[in-house]
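Complex shown without one protein chain; remaining protein chains in place.
Here is chain A:
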Amino acid sequence: MKVLTLNFLTCAVKTCKSSADSFPLHPKDAELAHDDIEINPELLANVLPRIDWTALRTTSTELGFPELPAQPPTVEELEADEALLKELHSLLLETQMMEGKLVCGCCGHEYAVREGIANFLLPSHLV
């Protein structure tokens, strides 16, 4: 599961949805893998407006990556900044979370990640 995916995922519990703490989910005991992928500026430019930047900064720090700038770049700035393009490409698309847990900051529920596949199925008392 690419790190980009983590920016799209919140807690699946309905009562958590309204809480700001349910997003992003916090990686715990994360085992990461790295794929070498050719950089695709077109994809990154398209992805950028859909990213929740604050959440991405949190995820990036929690996974041990260097701190991202406080403000997101504009698409034009990103296209002109090769270093940032590479950094985002490496974090969002080349890095995969293979094992570990994703933890909700609101209810504390832990979603297991195994072989790169996260499990968001809930027990009946949380549905």
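The working rule: a residue touches a chain if its C-beta (ideal position, glycine included) is under 8 Å from a C-beta of that chain, and two chains touch if they have at least 3 such contacts; residues count from 1.
The rule we apply is simple: contacts and distances are computed from a predicted model.
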Options "Protein ROH1A", "Replication factor A protein 3", "tRNA (guanine(10)-N(2))-methyltransferase" or "GPI transamidase component GPI16": UniProt name of the undisplayed chain: "tRNA (guanine(10)-N(2))-methyltransferase"
Task: Determine and list the chain A residues touching the chain excluded from the picture.
output: 1-2, 4-5, 8-14, 23, 35, 37-38, 40, 42-43, 45-47, 49-50, 52, 93, 110-112, 114-125, 127
